[in-house]
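Removed from the display is one protein chain of the complex; every other protein chain stays in position.
So, chain A:
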Amino acid sequence: MRLKYVLNEVLVGLWRNVTMTVAMIITMAVSLTMLGASVLLYMQVDQMKNFYYGEIEVSIFLRTDVTDAQRQAIDSAISANPLVANKTYETREEALKRFQQLWKDSPEFVNSVGPNSLPESFRVKLKNPETYKTFTDQMTGMQGIQDIIDQRALLDKVFNIFNAIQVGALVVAGVMALAALLLVGNTIQVAAYSKRREVAVMKLVGASNWFIQAPFVLEAVVAGVIGALLGFIFLFFSKVVLLDNKLQALTNILTPIDNGNVWLMLPLLAGVGAVVSAVTAWITLRFYLKV
């Protein structure tokens, strides 16, 4: 009977104050979506770092007027360097071929590049990509080198952008969470006010505190969980629509987001939504009901 009573009170409570409930659910959903997106992005960046840093190469581009002796010296210097895992040499023709392959969709661009525009290069894979700086320092100053480019520096720029997006999503999540908290607090106050007579009688006849508080707390939890579900659905559809369809080209560069990771957001969002709502409601009641 008590369970039925509590559940009934929860539904009645949510419905009595339906505009507030909807507002609470929406802010909760937006906040949790942002949180979910931010966590996904974090996992994604982590995964991409592992993936790309393993593939990373240092490219040593040679001057167009490099002599055979210089090339030979560079080659043996690389081979002798203990930081190097392996190296490949790319001629101008190979560079051009790769370039044509890479940009095959835009022939005008390809045609504008002649066989001599692209420099020959050594592609060096380091045992530990972190040692890039030391390696570069050792190589610079050798005759015939045009430029040394570490892909890691490029990737870092990309990752910085991702990190910025992630921080932005977290900030939005935080601000929305604050709004959601205030709404939860307010909704609970209104609910407690509209049931003040019942609460007074319950206190009078000695109903236990949890019994008085449970309907209000559960009301907030139900709203929080519904918000989390909506947030998850939104997140899932964004993933399917944006990454799997519209921006599929991007996912060739980005490593694909694992559906398992997206599903992982469901318990996370629901848990965060439920706990945050419950704690807020409980604290509000402590001040408001003084039970």
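To be clear about the criterion, a contact is a pair of C-beta atoms (placed from the backbone, for glycine too) under 8 Å apart; a residue touches a chain by one contact, two chains touch by 3 or more; residues count from 1.
Going forward, contacts and distances are computed from a predicted model.
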Practice problem: Look at the options "Ubiquinone biosynthesis protein UbiV", "ABC transporter permease", "Cell division ATP-binding protein FtsE" or "FeS cluster assembly protein SufB" and return the one that UniProt uses as the protein name of the missing chain. | Solution: "Cell division ATP-binding protein FtsE"
Quiz item: Which one touches the absent chain: A:207, A:243 or A:266?
Solution: A:207
Quiz item: Which residue numbers on chain A touch the omitted chain?
Solution: 1-2, 5, 197-198, 200-209, 211-212
